[in-house]
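The structure appears below as structure tokens.
A single protein chain has been omitted from the complex, and every remaining protein chain is retained in its original position.
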Amino acid sequence: MATQINKQLGDNIFLTTLDAAASWGRANSLWPMPFATACCGIELMSTAASKHDLSRFGSEVMRFSPRQCDLMIVAGRVVMKMLPVLQRIWLQMPEPKWCISMGACACTGGVFDTYAVVQGIDRFMPVDVYVPGCPPRPEQLIRSILDLQDKIKSGGTVNAREFKLRILPEGPSRFDEDELIRIRERNGFKLDDQKYDPVH
Amino acid sequence: MANETTDSKPTEIETVKTRLVELLPGVALEWSEFRGQTRVVFASGELLKCLNAFKAAGFDQLTDLTAVDLLEYGNVDDRFEVVYCLLNVDSGLRLIAKTHLNEPDLTIPSATSVWFGADWLEREVYDMYGIIFAGHPNFKRLLLPDDFQSFPLRKDYPVKGRGERHNFPIVTRAES
Partner (left out) sequence: MPLELLDSPDLDENKREGLWTLNFGPQHPATHTTLRLVLQLDGEMVIDAEPDIGFLHSGFEKLGEVLDFNQYVTIVDRMNYVSPMANEIAWHHAVEKLLGVELTPRCKYIRTIFAELMRLHDHLLCLGTCVLDLGGATAFMYAFNERETIYEICERASGQRFHTSYTRVGGLLYDVTDDWVKMVKDFVRNFPRVYRDFSGMVMKNRIFVERTRDVGVLSREEAIAGGATGPTARASGVARDLRRDEPYLAYDDFDFDVCASQGGDCYARFQVRMMEMLESVKIIEQAIDKLPKGPIFAGEAGKAGMPDKKEVYRSIEGLIHHFESVMPNRQLAGPKDSIYAATESPNGELGYYIVGDGSFRAYRARTRPPSVLHFALFSKLIRGCMLSDVAAVLGSINIIAAELDR
């Protein structure tokens, strides 16, 4: 029905919803806040450089102030000491905002299953798009920006009310491998190589 | 590793050895060699005297300061080994100096009075092993958060930690 009306109106007027129009605008001008901690930060810089140009997709400037950005790209591993900084910067960003978790370390901790690295930022922060890779190629990161644009265009609202529904933590549950180790220790069950069993 | 002046290097190390014996009378030094590198072990009670003697013998750069936890090494009497890698910048001669420490007394004097580059290296050794360096100008943890309770590189600390990495508040999308 909407398309029939559009055809009658011709090329100068087209009808849409406010949500769709706002989402179209926001999707095509995502300004990233690069939270570049490690190696993925260098691939992020390569994506922004001239060969794989990220500004073709609307990310013209990488503003380093959270107040001026709407997309946070967490590129690189996040350690215990850095996580409060990450959360604080996320809270400082104004609505609507999205988060891309770039690289294996930001998604799940990556190769660093150690005492210091947070095993995925989604345990403590909401994430919209995950990009695997160590580090992901610039083409993968561009693909993830396009996926995010699709996500915004398909479900975005003008007053960001779709985010109010996400009230539960979205990462893996708190009951995980370390808890299993503690349960084992408490019950006196010992493995041969207790420090690090790769099968785990 | 090819040495450019293979004839003068052994005599250089011999000169250094004699110089050190002169500068440190009565201090026991155990010399050893492996793959062309010279190592010397001295007692931790004589640390500052030995380090000053090394500097006087020409080793003007401290390349590295680290520690090893020998808990699972087998056949050793001491738990911690503190290693000083030294370099003579003009001649290129290297020396690895080691000393040993045992619990409960894990305090040794700081090397910052001899080479100021030891500053952060000692803080890191404290951070990772819990070895205390007396006389350090700014002694606190370097890499881990200040309220971290354990010393991670000790052999009795598991790789995955004891749950510290999961102990943070969760921010959900609706409230952020």
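So that you can tell them apart, the chains are marked A and B in the order they are listed, and the count of residues begins at 1 in each.
In this section, a residue touches a chain if its C-beta (ideal position, glycine included) is under 8 Å from a C-beta of that chain, and two chains touch if they have at least 3 such contacts.
Owing to the predicted nature of the structure, the values given are computational and were not obtained by experimental measurement.
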>> With touch defined as in the header, list the contact partners of the absent chain among those displayed.
In response: A, B
>> For a quick check of understanding: of B:43, B:89 or B:174, which residue touches the chain that isn't displayed?
In response: B:89
> Of A:5, A:85 or A:146, which one is in contact with the hidden chain?
Replying inline: A:85
> For chain A, which residues touch the unseen chain?
Replying inline: 35-39, 41-43, 45-46, 49-51, 64, 76-77, 79-85, 87-89, 111-112, 114-117, 134-135, 137, 195-196
> Can you list where chain B touches the absent chain?
Replying inline: 1-4, 34-35, 37, 39, 60-64, 66, 68-69, 72-74, 83, 85, 89, 92, 94, 96, 115-117, 119-121, 124, 128, 140-147, 152-153, 159, 167-168
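In this text, only the chains that are shown with their structure count from here on.
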> Per the centroid of Cα atoms for each chain, what is the distance between chain A and chain B, given in Å?
Replying inline: 41
> Which part of chain A faces chain B closely enough to touch in the complex?
Replying inline: 80-81, 83-84, 87, 90-91, 113-119, 123-126, 163-171, 174, 176-178, 181-182, 194-196
>> Considering only the defined contacts, which chain B positions touch chain A in the complex?
In response: 144-145, 152, 157-166, 168-176
